[in-house]
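Of the protein chains in this complex, one is absent; all others appear in place.
Here is chain A:
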Amino acid sequence: MSLSKTIYNTLFKRSSTFALTCVVSAFVFERGFNLGCDTFFETINKGKLWQDIKDNYTQ
């Protein structure tokens, strides 16, 4: 059984598993999307954020 057949039979074939796949991938997507956006924000604002200048002030 090839990989695509396995994926189709386990994830997409039945509506119940398809819906479950959507929900689970939504969690993964949310985590990845938020992390990616934060990383992007911190990259373009590097040097301006508290985490970058924290060492100058705390002991």
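To be clear about the criterion, a contact is a pair of C-beta atoms (placed from the backbone, for glycine too) under 8 Å apart; a residue touches a chain by one contact, two chains touch by 3 or more; residues count from 1.
Everything below uses one rule, namely that contacts and distances are computed from a predicted model.
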Fill in the blank from the handout: Per UniProt record, missing subunit out of "Ribosomal RNA-processing protein 43", "Small GTPase Rab1A", "Proteasome subunit beta type-1" or "Cytochrome b-c1 complex subunit Rieske, mitochondrial" is "Cytochrome b-c1 complex subunit Rieske, mitochondrial"
Fill in the blank from the handout: Residues on chain A facing the left-out chain by the touch rule are 2, 4-5, 7-8, 11-12, 18-19, 21-23, 25-26, 29-30, 33, 53, 56-59
